[in-house]
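So, subunit A:
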Amino acid sequence: MPSWFALLIFPGFLYAVPMGWLMLWLERKILARLQSRIGPPFYQPFFDFIKLMTKEPLRRASGEDIFYLLLPLLALGATVGSLTLLPILPSSASAVGDLVLFVALVEVAPICLVLLGFLSRSIFGQVGAIREATLTIATNLPFITALIALAYASGSLRLMEIASNAPLATRAIALLALLFCLPIKLRLNPFSVANAEQEIYQGALTELDGWRLGLWELTHAVEWVALSGLIASLAVPWRSGQAILDAILFALLSLVLVVVLTVIAGATARLKLLQASRFYWRWGFGLALLALVVSLFL
Partner candidate 1 sequence: MTQLKGPFLEVNPDLCLGCHTCELACAVAHTRSQSLIGAVLSGEALTSRNQVLQVADVRFPTQCRQCEDAPCVKVCPTGATFRTETYTAVNANRCIACGLCTMVCPFGAIHIATVKVNGHTKRAATKCDLCVDRPGGPACVEACPTKAIRLVVAKEVIQSARRSTAERYLEAIRVQRELQK
Partner candidate 2 sequence: MEAKLSFFVHLVRYARGRSPWLFHLNCGGCNGCDIEFLACLTPRYDVEQLGIRLEGSPRHADILCVSGPVTRNTQAALQTIYAQMPAPKVVVAIGSCPASGNVFADSPSVVGPLEKFIPVDVYVPGCPPRPNAILEGIANAIEQLKTKPVTGIGGKSHA
């Protein structure tokens, strides 16, 4: 499969953007249903995006302007890029990159968000950026440890080989540890101090306006696809060999993950920064360490 196809069509832009919007809508809709509300209509994220892109941009100092343009674009590009590495199809483009590149690309968006927060010179933006940075460090310890366990168990850093070779016990524990990391990476409820909309006005996003916010929303949608896609594609070792069947299986698994994450988010209240960090270093890291130990001895 050519890499342009992976980047632009599947699982890249053309698949990821509508899928991300669907996931954002599903998240809001499920949350609404859990609260007996009717929730937003189906097309909501799409119209949000169109509206945000055509709002009149505020004039900013010329030095800042380039960063406000580059950082959201960089975040979007890197996250879409990370999608191309997912081992969905037997002939996926994962040949051109591996686990290390995936982790690097997925981490670009949080780093851009931290930079945007500091750039805003708003107290809320800076507080949000500090929280985002702290949580990124907190979550990456179990995230990377779990991936290392998987890589060690399957004897390769290639995602395709991990997906097909990882032993069951290690795979189960490591994927659970990865699932632990998703709410914080997607800034979902129990761990949403970084973009708390009530306390710090969405943190680093406070000063984003118009199309900058629109691009950020798009990045967030693609982040949903990439991170839920990582677990969905690593969960099943079996590949049918037929592209369409594999893609549908992958998409359905991703949506199931969205439902699980949203229900957890709807049932929990926001933890404090220290509580969230402690949770990750204790339970998340403990689980990832267990996966590592299991992979060493099995």
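Quick note on the criterion: contacts are C-beta pairs under 8 Å (C-beta built on N, C-alpha and C of every residue); 3 or more make two chains touch, one makes a residue touch a chain; residues count from 1.
In picking the candidates, the idea was that all candidates are chains of the complex that A comes from, given by their letters.
All of these numbers come straight from a predicted model, not from anything done at the bench.
The candidate list 1 or 2 contains one chain touching subunit A in this complex, and it is 2. If you check the complex, the residues on subunit A that touch candidate 2 are 28, 32, 35-41, 43-44, 46-48, 50-51, 53-58, 124, 197-198, 200-202, 205-211, 213.
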